[in-house]
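Note that one protein chain is taken out, while the other chains of the complex remain in position.
Take a look at subunit A:
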Amino acid sequence: MIRERLRPLASQAKRAYVQLMLDVVGRSLEAISQVDDEVRGEVAVLPDGFLFSMQVMPKGPALFIRKQRDGSLQYLGGGVAQRPDLSIQFKHLHHAFLVLSFQEKTAQSFANDRMLVDGDLGYAVRMTRVLNRLETFILPRLVASRAVKEYPDNLGLPEKVFSAARIYLKVAMNFVDTVRSS
């Protein structure tokens, strides 16, 4: 007898959470790249039109970001047909969940072989720094210090931009609880 297995609720929630957080990260990256000098400095080195993506294997949620000529980043959503110049691919939904719920540092996740990096490793290092910087903006200090190796003390927060992201994040955090309790 062939029986179709129903996808458990926790896994659905996890997928929804990862999808939502990738969207939060994408929008926030776009915002932060317009106001933060440190991020602009990191991004300056990337060639114009540089396409960066984070994806969950196989064919899971994704985010695509393109470097604009004015030095900022543009969020392109979750589906772009073009092959990215640099991609970070999580081997499993769960690994993306660990990173995006800030339970595992990005660098540690890479070190643990939980994700594949395809492209110039130097650019990957830069994007990791940009993501770390982003996390320090949108997360409360306590959570951020777990998610990045070191929490910078020279944060000049452009508050307004990120209060929206924070509210978003609060909604998202409910998913963590949903997943954990099931």
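As a convention for this text, a residue touches a chain if its C-beta (ideal position, glycine included) is under 8 Å from a C-beta of that chain, and two chains touch if they have at least 3 such contacts; residues count from 1.
The working rule: contacts and distances are computed from a predicted model.
One subunit of the complex is not drawn; among "Tryptophan synthase beta chain", "(2Fe-2S)-binding protein", "ABC transporter permease" or "Alcohol dehydrogenase", its UniProt record names it "Alcohol dehydrogenase". Looking at A:L20, A:V35 or A:A107, the residue that reaches the missing chain in the full complex is A:A107.
Screening A:G26, A:P61 or A:G119 against the full complex identifies A:G119 as the residue touching the chain left out. Mapped onto subunit A, the interface with the missing chain covers residues 45, 107-108, 110-114, 116-119, 121-122, 124-126, 128, 148-150.
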